[in-house]
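Just one protein chain is left out here, and the rest sit where they should.
Showing subunit A:
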Amino acid sequence: MPSVVSGIITLLLFQLCGEVVSRMFSLPLPGPVLAMVAMVIGMALSERLLALIRPVASFLLQNLSLLFVPVGVGAVARLSDLSAHALAIGVSLIGSTLLAICVGALTFEYVARLTGNVDEEEEA
């Protein structure tokens, strides 16, 4: 059973390298996303890395919603800006988000059906 501390260290080291590479080459990909890609490759190559990360990563993902609360509270600090443009912001955010999800999901399902791409591994 690998220790939680070494799991945290590994996560942070990946993120650190991601940030450095992203900034060094001024990539459009942010550091954590770059580190995520590197981590997937690492996990495919090493069972030990997978076992090391699993407990910490599961814990963080189970509580992912919590991590958005501090930014969300920022909305309260911006209340006057938001209410000054309430109609434009409200209609734009609601309209575009719902439309984008529908268009994305419909496109996926349509293309998958057209190419006979079915998901055999779907758990019941």
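Following the convention adopted for this analysis, contacts are C-beta pairs under 8 Å (C-beta built on N, C-alpha and C of every residue); 3 or more make two chains touch, one makes a residue touch a chain; residues count from 1.
Going forward, contacts and distances are computed from a predicted model.
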{"item": "Among \"Ferrous iron transport protein A\", \"TIGR00659 family protein\", \"ATP synthase subunit a\" or \"ABC transporter permease\", the UniProt name of the subunit that does not appear here", "value": "\"TIGR00659 family protein\""}
{"item": "Residue ranges of subunit A at the interface with the undisplayed chain", "value": "8, 11-12, 14-15, 18, 28-33, 35-37, 39-40, 42-44, 50, 53-54, 56-58, 60-61, 64-78, 81-82, 85, 87-89, 91-109, 111-112, 115, 117, 119, 121-123"}
